[in-house]
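Heads up, one of the protein chains got dropped from this complex, but the rest are sitting where they should.
Let's look at chain A:
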Amino acid sequence: MTEPGREVIRIRGLNKRFGSTHAVIDVDLDVRRGEVLALMGANGAGKSTLIKILCGVHPADSGTMEIDGETVAFRSPLEACAAGIHTVHQIINDGVVQQLTVAENLALDEICRPEGPVLLSRSAIAARAREIQAILGLDLPLGKAMSELGQAERQLVAIARALSHDPKVLILDEPTSSLSEAEAARLFALIEDLRARGVAIVYISHRMSDIRRLADRAVVMRDGRTRAEFARPLDFDGIVHAMVGHRVREGAHSAVAGSRTVVEIRDFALTPTSAPFDLDLREGEVVVLTGLIGAGKTEFAECLFGTAAAHAGSVTIDGKPLRAASPQAAIAGGVFMAHEDRGNSSLVSEFSVLHNMTLPFLRHFSKLSLVVPDQERRAATEQVADLAIKCPSIDVPIGSLSGGNQQKVVLGRWLIQPCRLLILDEPFQGVDIGARQDIGRRLRETAAGRATLVICADLEEATEIADRIIVMRDFSVVGGHSVDGLSLDALVAEISGTGTHATFA
């Protein structure tokens, strides 16, 4: 396992489409022995799809992949493992069996081998497990049940199991997302050790501190393409720039200042340790909440919509305290929210466009609890026209629409009735540019009678729709800017936390 620096994986011109979504576009990527390659990008940038192609979950549509000079095309994760590519997925619990002991987990591949022995001896399993952990110099409690272990130890078990196969490439997907500082430090030490042994490590993370500590090289993906590559010394502002976009659409519109204040947030602390902040959202303005993943954007929105509780602080809507203990209560209080990940959080896949659109407001279309088809259809048809939703009819299943049109249906749903605060969490994920513009246009057209908060990590998208951009970092709002005369550099510095802390306006 010598020759550090030699390429293990060579990817050229890789493409992958899912229906109308072009998830990976013409990607070239090299992974070298004995280096930690940080793969970065916002949600939906194409990282996960690229990784899934690498580890054999999805076949690529076109392009070539070479491992040690040999062209490969994996048809299953098993084939990728056989070729020396091992992955530890983000959700650790998918990679370990809770009910078994640590030793059994370590030896799991041995146990599951079809040609393996029928009867298992405890001592053989323990011996194999000791062998595996010796490779890594670990000292794990072999006899304990997996469920008794902390997150970091589980992670180490999953990694140890992957390493027992002597991998050429180890892919770590967000390994520190649920680890404490001390646990992460233990993991970093292990990764550095592996690097020294010549293993190529692909490290996916949004945490800048991880990247600082570990990465030899960073590749940034955005909208399905690899946008930039950075070598040591890494330019962190440059990385954030590449992730959130360079091209800011200046002058698409000038900022609307907003009239009276609708939402007043005071001394708001999301967690016991995060800094409290104040925030006003005004009628008629579109406010974009931006920040890196893990900055607390969604958590903040969930407090407003009643699916999470804040640690401290008050929220009033039109001067009245908002008491949202559930989405039902939030909607009744005039707060509407379209969640991130429309497939899981918004749409009922068995339902038609019509039925998906009107789901929250059936009461308004009902007489004596019976749905009046005419009223319901009229409301949906209006939204289809206003948002330029492309569908053969409102009765087709929602799944037959493209991602962008599905997202328009989600927005249309919440525009059927007027509200005081409309929250959209990452409305442009998996949405093509045409649909994105339609959504942005409609959002601004309808903004007059309400406050609008859009969560959006991509600054290019953010500046298309925003009157004001507020930045969140470490679960607190750290800055706010009008889009007029926006300084991208100041914004990026605030997002990544490298610049001086701007005072919140």
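General observations
As a working rule, contacts are C-beta pairs under 8 Å (C-beta built on N, C-alpha and C of every residue); 3 or more make two chains touch, one makes a residue touch a chain; residues count from 1.
Assume contacts and distances are computed from a predicted model.
Its UniProt record calls the unshown chain "Sugar ABC transporter permease", which is the correct pick from "Cytochrome c domain-containing protein", "LLM class flavin-dependent oxidoreductase", "Tryptophan synthase beta chain" or "Sugar ABC transporter permease".
Only one of A:T101, A:T298 or A:N405 touches the chain withheld from this view, namely A:N405.
Among A:A312, A:V348 or A:A385, only A:V348 touches the chain left out of the display.
Contact with the chain that does not appear here is found for just one residue of A:A127, A:A231, A:A312 or A:L362, A:L362.
From the options A:I331, A:A379 or A:L424, the residue with contact to the chain not on display is A:I331. Contacts to the hidden chain, counted on chain A, fall at residues 20, 249-255, 305, 307, 326-328, 330-332, 337, 339, 344-351, 355, 359-360, 362-363, 365-366, 369-371, 388, 390-393, 396, 400-402, 404-405, 413, 432-435, 437-438, 440-441, 464, 482, 484-485.
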